[in-house]
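What you see is the complex with one protein chain gone and the rest in place.
Read from first to last, the chains carry the letters A, B and C; within each, the first residue is number 1.
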Amino acid sequence: MAKTLLSVEGLAVEFDTRDGVARVIDDLSISLAEGETLGIVGESGCGKSMTALSIMGLVPIPPGRIAAGRIFLDDEDLLQASEARMREVRGNEISMIFQEPMTSLNPVYSIGNQIAETARLHEGLSRADAFQRALEMLVAVGIPAADKRIHEFPHQMSGGMRQRVMIAMALACQPRVLIADEPTTALDVTVQAQIFDLLNDLKDRTGTAIIMITHDMGAIAEMAQRVVVMYAGRVVEQADVDQILTDPRHPYTQGLIRCVPHLTQNPTKERPPLLEIPGVVPPLTQLGSGCPFAPRCQYADAQCRAEMPPTKAIDDGHTVACWLTEREAAA
Amino acid sequence: MSDSESTTQAGPPPADMDEIFVEHPFRQFVAMYFRNYAAVAGLLVFVTIVGAALFAPMILDLDPFEMVDEPLLRPGEGGHLLGTDNLGRDLFIAIVYGARVTMAVGGAAAGITLFIGLTIGAMAGFYRGWVDEVLMRVTEFFQVLPPLLLAMVLVALFSPTLETVAISIGVVSWTGVARLARAEFLRLREQEFVKAARSIGARDRRIIWLVIMPNALPPLIVNAALTVGIAILFEAALSFLGLSDPNVMSWGKLIGDNRDYLLDAPWTVTFPGVAIFLTVLAMSLIGDGLTDAFNPKLRER
Amino acid sequence: MQFLTVVIRRSLYAFLLLLAVIVFNYTLLFLVPGDIAETIAGESGGASAELMAEIRRSYGLDQPFYVQLFGYVGRVLQGDLGSSYYFNVPVLDLILGRLGPTLLLVVTSLLLAIFTGTLFGVIASQRPNGIFSHFITILALIGFSAPVFWTAFLLIILFVSMLQILPLSGLAEPLTESGTWQWYLDVAYHLILPVVSLSSIYLAQYSRLARASMMDILGSDYIRTARAKGLGQRVIIYKHALRNAVIPVITIAGLQFSHIFSGAVVIETVFSWPGLGTLAFESILRGDTPTIMGILFFSAFVVIIFNLLTDLAYRIVDPRIRLSNTA
Partner (left out) sequence: MNKYFKMAAGGAAMLAATALAVPTAQAEPKQGGTLTMIYRIIAGHFNPAIASGTPTGIPGTQLFAALIRYDDQWRPQPYLAESWKIADDGLSVQVNLRKNAVFHDGHPITSEDVAFSIETIKANHPFKTMYGPVTKVTTPDKHTAIIHLSAPHPAIELAMSSQLGVVIPKHIYGEGNIRKNPRNSQDIVGSGPFKLKEFKPGEYIIMERFDDFFLEGRPYLDQIVFKKMAESTSRIIALETGKADLTAFASDPQELTRLKKSKHLTLTPDGYSAIGPLNWLAFNTTRKPFDDKRVRQAIGYAMNKKLMIKILYSGFAKRATGPIHPGSVFYSGDVNDYAYDVAKAKALLDAAGLKPDADGIRLKTTLNFIPGGAVWKRWSEITKAQLKKIGIDVTLKASSDFRSWIKTVAGHDFDMTLDSVFNWGDPVIGVHRTYQSTNIRKGVPWHNTQQFRNADVDAVMMKAGLENDLAKRKALYAKMQKMVVEEAPIIYINASPYHTIYNHDRVGNPPVDSIWGTSSPMDNVYIKQ
């Protein structure tokens, strides 16, 4: 197995809200190897994006707070790093692209300007060199007539083009890690596929490790090698992508997979009515002592509601946190 | 309306009252409003002033123009809570009675403002095309004329009475409302529920007033609260310049009447000013509270 | 090329708007009871009936309405706004003589309000729940709620009557030779209170607006992008956020220009500032119709010019307007 590039250990993030303290990430541990694509999957509000922001050092403090844990890039704990050091890391060693290409670019500056800015900042390039770099990047992400479009403004481009620009910006300094937070959610299906192809292609060329955050199991299937399933700020299941798709253990994972019809192995028979995880992610301020998924879980019993299930390794690289698995193992 | 329990759906039991309110727009609205303490204070001030305006004349039965004592007594002197003005009239009584006129003019002017603004804005936003074009040109016409200047000319033209003052203020200040209403209508007319209403053959008038208007109301109601405040300030400015009805007591008139005594009897100018200030402040606090109440999410930021 | 078309279309449109203003003014003021004959008679302590008829004839007031209206429109288009009944000098000269002080007051107040307001807003947005932020919120409420003449009075009581450090009224002491540096200093000194009073309303409003839009923008996706790029806080705020935050302030300032002009009428009256506002107010009291019409026309003219300038500023700041929405 390749060398571990980035690892998160026992991370906990809390937010002060009007209704009390919300622990949006609780005891989270994941790791990313060089050249790997790690998928993080879960519904909105489960803490995926917050994990990404924690790695970037962009958790808004206050009201947020890193309550516990360590985040290593190589051997350096980023949580201990100075803000100045973090600025060096961001965009240079770890880059990030976001869900909303429509709004993630500054409307008042040309795209060339925005891409060049990164290069000038981290590599101290001159204005002309930085623009040259921006142009190269635009060509690399497949923007047609890049030499003209480099002077355009975000509102003049389509969503897919903007996301390409975002990717160009993120990769301008050849980072070691790219965090892609729902990069295709806001895009048309055909464009989605193009973006995935582009990301895969770039990864092959540059060796950048990718953390792919999504709620879409389909995207995971296409992109990731390993998958982390999150619910209410916790990792509920972690495994290789094949294992997850073929043998999901946690009821939540199973629910997520069922939501995507073509992923279920026997589409005609087992498929329950579409989109079936009843209820919503509960407010994080109101988590009790039990499994946070219990209120929505069809298998939940008294123990589930009372006690938090431990994380259990059931296979090589496959862990799951569920009393059901616990009981099966015990049985 | 059914009680709160019956409407909670299956799923996790509500953890606190907020959960219930999610299901009840009006109660949620009230609850959100009352979470904003400043807005509650504003409401209290407003209720007090309206109460004074409505009931004080019944209880006190005094003539605010009556010269009751020596002129320019200090607050507290001769048993006059806020002192007397330059004609020996009790400043407190004058302010209490002034509330009536100020609120009446402010309210009427705001009403006229909203009426003109809503009608023009709704028509322009709903019909678009040449109607919009024409109405927006009219709006721009009124926007390029400085409102106070135009109001002064109008009041001067039709002689200063309560009615002319209220109408003049209304005539010069509706453009903002019109633009807001137009924007709302332009946005809402494309929404599904409007298309639905149209598809079942509803008439334009019905769509404008019963389908779109209720949805356009939240920002307009907030705007209405502010409009009342602005109208009060307007009236004060006109009165201050001497363009007001001399037969009725208003706060702006008190300031205008006593401005020459600014240096020797600052209280004669200060107290009516405080009254105006508090009222307008109350209106803007209420406006803020309404904004919160209409958009609970905005508040969380 | 496209820009030129826009300018031409705008100018044509502005011209039509002004024409409408002229016709409106004339019609409105035609309805005012009394005319120049009464004004002259009142000013000079009485006049005979023959004299008054003679005056009316010499001013063409015995003509039917439409003849007078066309005559007036025609003259205005030639740059002749008529003669003041009271001062007996061309209205245009009178207005141009007063325009400077008013523009000085209004533009200074506006720029002060925009710059300081934006700055305050930016500072406040750094700590949305900090003391300064609350201070801004409260200041905005006070600025909005206090009648502008009352604010001016309170400032006068404090700075003129009690502390005696600022002058009470006027543009400058009349004996100071105008054009010298002492005169400019004197004007600046006299400008302080009127400008502070007038800008108080807008300063507070703009800081609140700038604070809200800064907070909005600081929470926006592209600021997150900028942070993810590794940019420092300063660059993020002053390069990426500020430029966007200024847009709504400019928009509102443009829309409010005619209101600020209105506020100037009150402020000029309080401080005996020799601008268009005092001229307007006094002309209304004197019934000096040509001057009132001239001022209404001219202020509309200034507002239109200013709107064009706002538009330009807007185009510089916001590429979305610059490139697409050329209408």
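Just so we're on the same page, contacts are C-beta pairs under 8 Å (C-beta built on N, C-alpha and C of every residue); 3 or more make two chains touch, one makes a residue touch a chain.
It should be emphasised that the depicted structure is a prediction, and the values quoted were computed from it without experimental measurement.
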item	value
Visible chains in contact with the missing one	B, C
Among B:67, B:196 or B:210, the residue in touch with the chain that has been omitted	B:67
Absent-chain contact - pick from C:72, C:86 or C:222	C:86
Residue of C:82, C:117 or C:287 in touch with the missing chain, whole complex considered	C:287
Interface residues of subunit C (partner: the chain not displayed)	32-35, 38-49, 51-52, 55, 58, 83-84, 86-89, 94, 97-98, 156, 160-161, 164, 168-171, 173-175, 269-270, 272, 274, 278-279, 282, 284-287
Contact set of subunit B toward the excluded chain (per top definition)	63, 65-67, 71, 86-88, 155-157, 159-160, 242-247, 257, 259-264
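The rule is simple: only the chains that are shown with their structure count from here on.
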item	value
By count of C-beta pairs in contact, the leading pair of chains	B-C
Remotest chain, subunit C as reference, centres from CA atoms	A
Length of the line joining the C-alpha centres of subunit A and subunit C, rounded to whole Å	53
Residues of subunit B touching at least two other chains	none
Residue ranges of subunit B in contact with subunit C within the complex	137, 140-141, 143-150, 152-154, 156-157, 176, 229, 233, 236-237, 240-242, 252, 255, 259, 262-263, 266, 269-270, 273, 276-278, 280-281, 283-285, 301
Parts of subunit C lying in touch with subunit B, wherever the complex brings them together	17, 20-21, 24, 28-29, 31-32, 141-142, 144-150, 153-154, 156-157, 161, 215, 219, 255, 258-259, 261-263, 265-266, 269, 280-281, 284-285, 292, 295-296, 299-300, 303-304, 307
In the complex with subunit A, residue positions of subunit C that touch it	220-222, 224-232, 240, 243-244, 317-320, 323-324
